[in-house]
Structures are given as C-alpha cells and as structure tokens.
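Below you will find the structure I want to go over with you.
A single protein chain has been omitted from the complex, and every remaining protein chain is retained in its original position.
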Amino acid sequence: MVRHEGKESFAVDNKAGKNGADSNRLHAPEARPGVIAAAVYQNGKRICDIPIGDAHHWRQKENTVIWIGLHEPDSVLLAEVQSEFDLHPLAIEDASHAHQRPKLEIYGDAMFVVARTAHMMDGEIIFGETHLFVGRGYMVSVRHGPSTSYNLVRQRCEASPAALAHGENYILYSILDFIVDNYMPVVEGIHEEVEELEERVLRDMLDKKDIERLYLLRRSLLRLRNAIVPLVDVCRRHEHLELPGMDATLHTLFRDVTDHVRRVQEDIDTLREVLAFTFEASLMIGQSEQTEITRKLASWAAILAVPTAIAGIYGMNFVDMPELHMRYGYFAVLATIFIVCGGLYRFFKKARWL
Amino acid sequence: MVRHEGKESFAVDNKAGKNGADSNRLHAPEARPGVIAAAVYQNGKRICDIPIGDAHHWRQKENTVIWIGLHEPDSVLLAEVQSEFDLHPLAIEDASHAHQRPKLEIYGDAMFVVARTAHMMDGEIIFGETHLFVGRGYMVSVRHGPSTSYNLVRQRCEASPAALAHGENYILYSILDFIVDNYMPVVEGIHEEVEELEERVLRDMLDKKDIERLYLLRRSLLRLRNAIVPLVDVCRRHEHLELPGMDATLHTLFRDVTDHVRRVQEDIDTLREVLAFTFEASLMIGQSEQTEITRKLASWAAILAVPTAIAGIYGMNFVDMPELHMRYGYFAVLATIFIVCGGLYRFFKKARWL
Amino acid sequence: MVRHEGKESFAVDNKAGKNGADSNRLHAPEARPGVIAAAVYQNGKRICDIPIGDAHHWRQKENTVIWIGLHEPDSVLLAEVQSEFDLHPLAIEDASHAHQRPKLEIYGDAMFVVARTAHMMDGEIIFGETHLFVGRGYMVSVRHGPSTSYNLVRQRCEASPAALAHGENYILYSILDFIVDNYMPVVEGIHEEVEELEERVLRDMLDKKDIERLYLLRRSLLRLRNAIVPLVDVCRRHEHLELPGMDATLHTLFRDVTDHVRRVQEDIDTLREVLAFTFEASLMIGQSEQTEITRKLASWAAILAVPTAIAGIYGMNFVDMPELHMRYGYFAVLATIFIVCGGLYRFFKKARWL
Amino acid sequence: MVRHEGKESFAVDNKAGKNGADSNRLHAPEARPGVIAAAVYQNGKRICDIPIGDAHHWRQKENTVIWIGLHEPDSVLLAEVQSEFDLHPLAIEDASHAHQRPKLEIYGDAMFVVARTAHMMDGEIIFGETHLFVGRGYMVSVRHGPSTSYNLVRQRCEASPAALAHGENYILYSILDFIVDNYMPVVEGIHEEVEELEERVLRDMLDKKDIERLYLLRRSLLRLRNAIVPLVDVCRRHEHLELPGMDATLHTLFRDVTDHVRRVQEDIDTLREVLAFTFEASLMIGQSEQTEITRKLASWAAILAVPTAIAGIYGMNFVDMPELHMRYGYFAVLATIFIVCGGLYRFFKKARWL
Partner (left out) sequence: MVRHEGKESFAVDNKAGKNGADSNRLHAPEARPGVIAAAVYQNGKRICDIPIGDAHHWRQKENTVIWIGLHEPDSVLLAEVQSEFDLHPLAIEDASHAHQRPKLEIYGDAMFVVARTAHMMDGEIIFGETHLFVGRGYMVSVRHGPSTSYNLVRQRCEASPAALAHGENYILYSILDFIVDNYMPVVEGIHEEVEELEERVLRDMLDKKDIERLYLLRRSLLRLRNAIVPLVDVCRRHEHLELPGMDATLHTLFRDVTDHVRRVQEDIDTLREVLAFTFEASLMIGQSEQTEITRKLASWAAILAVPTAIAGIYGMNFVDMPELHMRYGYFAVLATIFIVCGGLYRFFKKARWL
C-alpha cells in the first residue's frame, strides 16, 4: 500500500510549478523517505510541490495553504516540520511515537488532532493512527502504521477547487470524513461475521473454533469502539470551533461527519450487544444440549440394565431353580426382556427423553 | 402497499383546483413514479395537486403550504425537489440513501428530520425510514423501505382544516405522531410473544426453537430501541424549537408526542429486562432440570446394581458354595434382591431423588 | 372496593349545604355512575355537594375549592368536566384511556398529573392509575383500575380544615402522599417474600416453584420501579413549582413526599439487587449440588463395580480354574469383595466424595 | 451499651453550674429515660446540665450552645424538645420513627440531618439511625437502634474548648466525623472476611456454607452502601452550606469528612466488585471441578468395563467354546484383562483424565 503512495507525488509533478508566485524557489518533489506529498495550493488550486524546508516562505501568503503528507517520519524530518510551522513541542513529541488517544488539542492558534484509522486487509482489521497539525495556512498529516494513504483525499479535494479554497479546515474535514468512511466497511465486515455466527449458534452448539471467533470479534469491536468513541467527541467539538476560516459551511460539514461517526458508534454498540446475546444464547443451547444428552444416556442405561439384570439372575448356579427346567423358559425370558425393553423405550420416547 | 398509495392522489383529484389563486397553472396529478402525492393547501384546505416542478410558484404565498409525499425517489426527482425548495445538499445526500440515524438538523431556516418507522407484517417487524424536509411553506416527506404510507395522515389532516391551517409544523407533528403510534402495535405484538415465552420457561426447559425465539425477540427489541431512543431526543427538541409558526399550541402537541415516544421506550426497556430475567430463569430451570435427571439416573443405577451384583456372585462357578445347595436358596436370593431394591427405592423416594 | 366508595358520598351528605354562599343552587349529591364525590370547600370546610354541571358557578369564588372524585368516567362525563373547568383536550384524551407514564404537565395555569398506584389484594399486586387535574379553585381526580378510593384522603383533609384551606395544592399533596404511602406495604410484602426465598436458596436448591416465584418477584419489582421512578421526578418538580397558592409550607410538604418516594425507590432497588444475588447464589448452590451428586454417583459406581468384575471372572466357564476347586475359595472371594468395597468406601468418605 | 451512657451525665455533673450566667436556674441532671445528656456550653465550656424544659431560657444567649443527646425518645419527650426549639413538625414526625434515608433538610434557619450508623457486635453488623436537629444555639441528637453513644464525641469536644466554641456546627461536624470513622472498622472487618473467602475459592470449590457467607457479605455491603452513598451527598452539601456560624474553618472540616466518607464508599465498591469476581471465579472453579470428575468417572467406567465384558463372554454356556478347554486359557484371559486395563489406565493418565 505504501508503495503506491509514492506514485502520486510524481504523477502530480507535471501540474506543479505553473502559477506559483514564488516559482523561482520551486524544487522537484522530494523522493525523501517519510514524505508522501508536499504541495502548495492557492485558491484551491495546486500550484507547486515544495521541499519541506521551503514551507515557511509560503505560510504568510493570502489564500494559500500548504498540505504536507508524512508517513512514519523520522525525528529529523519531524524537527524540520516543527521549525517550519512553529509547532508545539508536546504535539511533536506525541506525533513521534504512535499510540495516542484520539483527541483534539489547541495550542495557541494551531490545532493538533489525533485519530485512529481502521481498514480490513485479508480479513484482519488493521489499525493505524493519524496525527494532524492544522494551523493558519497549513495542514500536516502524519500517518503511523499501515493505514490507507490520504492521496485519495488529495485527489478528491483537487477535483473541487472551490471547496478546497476554504483552506486547511476543509482539508481537515475531508481527512476526518475519509477516516470515518473507512470505518464503515470494517464494521460491515464484522456485521457479516456476526450474522454467520448467529445462525450457527441457533443451529447447533458452538465448537471451539466458533467460540474463538466470537471471542476475537468481541475484542475487535472493543478496539474499534475505543478508537471511535473519542472521535465522536473530536468531531463534535469541530462543529462549534471558533477558528479563523471556520464558517457556517464548514460547521455544517463537520456536523455531517459527527453524524456519520455516531452512526458507526451505534452500529458497533449494536454488534457488541448482539454478541452478548449470542454468548447467552450459546450458554442456553449448550445447557439444553447437555440435558438432552444426559436424558438419552439415562434412558439407554435403564433399557440396557434390564437384560443384564434378568440374565444375571438366570445365570445363577442354584441347584433348585425351577424356571430353568421349564420348557420354553428360555424363550419366555427372552420375550420378557424384549417386552420390558420395548415398553421402556416407548415410555422414554413419549417422555421425550429419547 | 405502494399500489394503494397511488389511488389516493387520484381520489382527491376531484376536489383540487377549486379556489386556487393560480388555477390556470393547475396540472393533472402526476402518475410519476416515486411521487405519492403533491398538493397545495391554503388555510388548511387542499386547493390543488401540482407537479413537483411548479412548487416554487406556491412557496411565496401567504397561509399556503405545499405537501409532497415521495417514496424511494430516484436522484433526478430528488434533485428537482432540491432545486424547488433550495434544500441543503448534505440533507439531500442523506435522503438519497437510507440507513441514517434518527435526527433533527437545522439548515438555515429549513429543518431536516430523519425517523425510523416500524410495523408488523406477517409476524415480522418491518423497518423503514422517513426523511422530512420542512421549511416555510412546504413539507416534503421521503419514505424508504416498506413503511406505511402517510396518506392516512393526509386524510386526517384534511379532515381538520383548522388544525392544518397551522401549516407545515402541524403536518410535521401529524407525521411524527403517526410514526410513534405505529410503534405501539409492534411493541404490543412483542409483548404478547414475550408473555408466551415467559409461561413456557416457567413450565419446562426451553427447547432450541424457544431459545431461537428468545434470541430473535432480543434482537428485535434492540433494533426497536435503536430506532426509538434518538427519536425521543428529536421529539423533545421540537418542544422548545423557536421557529416561525411554532406557537405554544404546537409545542404542546409535540410534548404529547414526546410523551408517547417515551412510553414506547419505557415499554421496550421493560421487555428487554423481562427477557433478561427469562434468560436467567431459563438457566436456573435448566440447571434444576439437569440436577433432577442426574439424581434419577444415580438412583436407578444404584437400584439396578443390586441384582447385578448379587446374581453375579451366585453365578460364580466355585465348587464349594453352600448357598447354592440350600433348598429355597434361589427364592431367598430373589426375595433379598426385591427387598433391597424396594428399600432403596423407598429411600430415594423419600430423599426426593426419584 | 368500589361499592364502599359510594357510601361516603351519601354519608357526608348530611353535612353539606350549611353555609354555602350559593345555597339555593345546592343539589342532592348525584348517584351518577363514575362520580364518587363532588364537593365544594370554603376556607377548608365542606359547604356542599354539587352536581358536576354546577362546578363553573363555584370556580370564581375566593378561598373556594371544588374537589371532584371520578372513577373510570365515560366520555360524556369527562367532556362535561372538561367544559366546566376548561381542561386541555390533550389531557382529557390522556385521561380517557389509562396506561400513561407518571408525569406532571402544565397546560397554561392548569396542571395535569399522572401517577400509578399499587396495593396488595390476595397476595397479588394490583396496579391502578390516577389522573389529577389541578387548577385555581379545583381538583379533579380520575381513578382507573381497582385502585384504593381517595375518600380516606378526603376524610383526613376534612379533619384538618386549617390545612385544607390552602386549597387545591394541599389536596394534591394529600393525594400524592397517600399514593406513596400505599406503596410501602406493597414493598414490605415483597420484602417478606424475598427474605423467605433467601432462606430457601441458602438451605437447598430452588425447585421450579421457587424459581417461578423468584421470576415473578423480579417482574413485580420491575413494574413497581417503572411506576415509582418517574413519580420521584413528578414530586421533585412540585418542590420548586411556582404556582399561585404554592407557598413555602407546601413546598416543604412536597419535599417530604419526594423523600418518601425516594425511600420507596431505594427499597425497590435494594430488593432488585438482592434478588440478583439470590439468582447468583442459586446458580452456585445448584452447581455445588450437581458436583456433589456426580461425586456420589461416581463413588458408588466404583464400589459396585468391584463385585461385578470379580464375580464375572469366577463365573467364567474355563475348565481349568484352580481357585474354583480350592476349599473356602468362595468365602475368600466374598471376603475380598467386602474388603475392597469397604476400603473404597472409606477412601471416598475421606475424600469427602460420599 | 445504653447503661453505660447514663454514667457520663452524672460524671460531668460535678463540673456543671460553675460560671453559668443563669446559675440560679440550674437543675440536677435528669435521670429521665431517653435523655442521655443535656448540657449548656458557653465559649466551648460546659457550664451546666439542664432539664429539657429549660432549654428555651438558654437559646437566646450569645456564644452559647445547648447540646442534648436523646436515645429512642417517646413522643412526649420529642414534643417537649420540639416546643423548646420550635422544630418543624415534619422533621419531628420523621424523628419519631426510624428508617429514614440519610439526608440533609433545611427548615427555615434550622437543619435536620439523618444519618445511618454501623458498628460490629459479635461479628454482626448492627445498623442504627441518628437524627440531628441543628439550629442557632442548639444541637439535639436522637439515636435509634443500638448505635454507639455520642458521649465519646462529647468528651472529645469538651477536651478542646477552642474548637467547641464554634458552636453547634462544630458539634455537627464532630458527630458526622465520628459516624464515618465508625464505618471504617466495619468495612475492614468485611474486608478480612472477603480475603478469607477469596483464598478459599481459589483453593477448592465453595461449599454451601461458604456460598451462604458470600451471599450474606454481599447483602451487608449492599446495606452499607445504601447507608453511605446518600451520606456522601449530605457531607458534600455541608462543605458549601452558607449558614450563620459556618466559616471557612468548618467548611474545611466538612470537606475532610466528605473525603473520609468517599473513601469508605470506594472501599465498599471495591469489595462489592471483588465479591462479584469471587462469584465468577467460583463458577469457573466449579465447572472445572465437574469436568474433572466427569473425566475420572468416564475413565474408570471404561477400565472396569473390560473385565465385565470379557468375563461375560467366557461365562456363556455354549457347548462349543474352544478357549474354555485350552490349558492356561483362564490365565491368558486374566492376563489379557490386566494388560488391557493397565493400558487404558496409562492412556487416561497421559490424557490427564485421571
């Protein structure tokens, strides 16, 4: 996945450097490891790709936004980004090692947003983490782990320059929307597995493999929930954030994201509860199964005890056992055994023990 | 169901076009797919049916409300409606594909309401979704899935023109009230099933089919709850909404709807808890059942072990076994067996193991 | 119960019509079905009984309150009451069919209160519903279901005219206090049953009847809780209600009711939790019981397998079995069997399996 | 316990009546039943003991506080106290019969506080109830049930006159602090029992007695929790109460009590959760135990089935059974039996079934 990400920064290379105000400073896009893309947009149009070190030249310009996409940058690269945009050291420290809670923090006039991403790969849920530094005139996204690249977001944004002209906040919206949208197929994938498991549990007792599956689904949902719940809060705060460039249009867009993320959360909560029901149904089915087996066992034990007991008695070696000398005594006993066993069989059948 | 909906728009056709201010623009009602009804009301009276494309002519008039009912409209139809009423693109996007959370959103001076509907069909709960666009002088309802048509609401509203003269907010109230009312028979249907299951669980152990029924009831209640809980919030917000035309009378009506929806929620919560009790009672009954069977099994095993053991001993082939040569030895042993078995039987009976 | 209610309205008849300001309008009390009592009080003293239709004559007078008690009135009667006191149609609609959530609603300067009542009858909890219309100078109580009559409340109020002189709010307090007080014996009745069940569960495994009892107690507590919890809210709101005639004294009285109803709720919650503990203890006892039985079964099976196996061996028909020809061989085998069985018995006894 | 309480009121008798402003009104302390102590303090020093009926003479004085301790007073005594201090009838009604929720109520310029007390006696938790009437210049404590006397509190207060000079609020603090402190040994006692039970549950399956113990501990903790949780609220409200004589020092003291009572609550909650874990661990241990037994039973049944089956076959009476006539046939069969049984034994041992 990461391999493909490299491509785009070359692909868009041709478009770059056209109407840049500072075109003499224009460099070829860096193939620098960790940098996925770094471009300058004016009025919603990509005007050039820049090396990280040139970012500060572009920050002061009107209607201009620098959008840099990093993937697991090393500390040198992060330090450079920090100095270009005067980012807060604590935010940079957080960004340097993944495993943060999703959150939104304001440092002066800059925003630091952490979100967890999820996508399916080979039937496994892969979690990643994205850190976003957003400030007047720039957006730096830092991805950790094997998350999906945001080049798709970039392409979509570039496809609607009017919207992109809203600047960094629109990019922020686009990325959050993309992250939340990517949760949906994951949740749907789990949904299908849950439904399969449901059918199974109602058909028969779960075997060990099903129980393991059930267990792992519950864990996955727990992790998804941990990723989503603080994100709801992050999105909701954006709805009411008073920042330069955050107008009613953007607030409406963020409200839409909040709505999506809450629906994802509702779906996750529903699945969690369904799995709890599945657990309880499985306990009941198991108990009912065991009772059934015990009943069957008891019934057959009773039926088979009859020939054993009767035969045992006529196997005794007493000298004086009159039945033994009767004619057809043997056949009478056989008949008795069959009749009693048959009677018991019918009795248990009627009682639904067999 | 959809077939019948078409009828009404013809039936009311005769009444249309009487005192319309703009009667020269009057068209025959469209048999257009997706449009269930589209009519203009002035002071609570239906004055004509209109094609969607004429809606904008009627929007500016005093005391006039356009009420359009759509069912799973295609994107062309939705786009037309959007342009007629200047609806917000995000709301239209939501309306174009079902599966939204119940919600109330304000876009400028327009309102977008999403509700989930439920009704019973052949013993199954059928869920649908309704999206309502409400603004000054218009109400557009968009139904998704096999929900009940709102023609009944329309008939009721037309039957009380004084109330309908309140305009779009009264229609909104009527539809929400109708949706909530339709939940009641669904909940009652589940209620009956739950009571049946309750009786069963206390009479005997649940079999697999009962467990499946229990499981499915819990799922249904979960889905109902997911549909109802956000609706409570939607209704409650209407109680205090400050919109043009929202007077104290309407607030009181909305409070009444809130009250109904909360009662439905309470009923659902009660049923959920009752089913949880049922689950626990079933576990206990099952455990008690199994203990009883094990006790019976043990008792009979003990009783039947007696003839086997005694007969076995006298079946041995020792040369010197004095009992074997006694007169009536055989009968004495038979008697012993009967006495011991009878004693054990009485013992277990007393101990309530049998 | 309803039979007795009729009596009071006759009994108090004699007192009526003494110092009524409008005594010429005084009518004999109606034996009208649905009307339990309808009287006018001035400065806390009952001055006359009136037919419903005369109520509006008394409403405007100073220091006068009309107190009407209805039981399952038909729609005609309700309509009459509505027109006499200008009651809100929605409240009347609610009052006409029972099964409302306990609530307090303000319609203009009138209050509509719904409460659920409970009392024990023949060991069963009987739920009823009371709707109260309270406004300046009147109190109309509408009982549904077999609830206790409020004549006792009336008698108590009439016994303290100074308090009753506070008017309709004091009557409201008295009725709510009476309703809450009536919950207490119900909760205590359940409390006793729970304690009985507790003892039982710790003594032995619960049988099916106990489990049913446990189940039904949990359901009853759930229903009680549903009735009580919204009532807490209703009472608490009265503590701070700013209405004409609601002074600090009444607020203190309502605070006292709130306190009582909260204690009832606490008791219910405690009982619910105790029953949950009982369920869990029952599961544990059941499991321990079953383990014990299985152990016993296994022990006896082992002990009884010894004679069967040994006797089986010496029952074989081999020509050459030297033991069979030994003197006392038989007795030696018998002794061996006894010793081995006895040893096993002692072994299992020591291991506490027997 | 009550016997000892009587002593103190005599013991302090000697100190009384020294610098009382009104020393001519001084009476010998009453040995009146229900009155534990009744003394007047000026500037933190006990100046005399008084009969209840003299209290009103002392109420108006500056820097004076009357502290009366009652134990299960009869209605006559309560009425007298009420009239001396103008206590609110509702508070008096509450105080006359125990079983109130812990609460803090303000009646005009007087406070009514209810708290539940707990102490251990012979391994049992004894619950009591204390009602406190606090107002300008007086503190009346009413104990119900076998709670610990507050003479210890009185002694401590008298030992620090500077603090006691703060008046009735300081006494209130001292009593609440004492009540909360007395919870600690109770909780610690339960803590020890819980730890004992924990060890037991991990060592072996719980027997019926342990299960009963577990059950009773859970109930005790529930009762303690019910007593403590509303007390947290009572204490917290004192932290911010604006009353005459309630200064920052006292607020700090009350904050300290709140802190203690919250720690007690935390301990109770922890113990409750630990017992829930114990229940679950016990279920697991029980299940594992039962599986083990079933495995053993199955293994031995299989082993013992071998001689029975083989011996049965050679016990048949067919005329033509060649093995029976073989030399050493008998011994060969015996050997076969031993080998097969031994093999099975080793097999089950390896599989950890034995």
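Letters A, B, C and D name the chains as they come in the text, with residue numbers starting at 1 for each one.
Basically, a residue touches a chain if its C-beta (ideal position, glycine included) is under 8 Å from a C-beta of that chain, and two chains touch if they have at least 3 such contacts.
Since the model is a prediction, treat every value here as computed from it, not as a measurement.
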Worksheet item: Who does the absent chain touch among those shown?
Response: A, D
Fill in: Among D:N63, D:Q155, D:T252 or D:T336, residue touching the chain not depicted
D:T252
Item to complete: Return the single residue from A:D109, A:D181, A:E195 or A:E212 that touches the missing chain.
Response: A:E212
Practice prompt. Would you indicate which residue among A:R101, A:R203 or A:K349 is in contact with the undisplayed chain?
Written response: A:R101
Discussion item. Even though one chain is hidden, which residues of chain A still touch it in the full complex?
Written reply: 88, 90, 99-101, 103, 105, 107, 205-208, 211-212, 214-215, 218-219, 222-223, 226, 279, 282-283, 286-287, 289-290, 293-294, 296-297, 300-301, 304, 307-308, 311-312, 314-317, 321, 323-325, 327-330, 333-334, 337
Item to complete: Go through chain D and note every residue touching the omitted chain.
Response: 198, 201-202, 252-253, 255-256, 259, 262-263, 266, 270, 273-274, 277-278, 280-281, 283-285, 287-288, 290-291, 294-295, 297-298, 301-302, 305, 308-309, 312-313, 315-321
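To be clear about the criterion, only the chains that are shown with their structure count from here on.
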Worksheet item: Tell me, which chains sit next to both chain A and chain B?
Response: none
Worksheet entry | Shared interface numbering between chain D and chain C [over half = same, under half = different] | different
Practice prompt. Provide the C-alpha centroid distance between chain C and chain D, rounded to the nearest whole angstrom.
Written response: 28
Fill in: Residues of chain C touching at least two other chains
283, 287, 290, 294, 297, 301, 308, 312, 315-317, 321
Worksheet item: Which chains touch, pair by pair?
Response: A-B, B-C, C-D
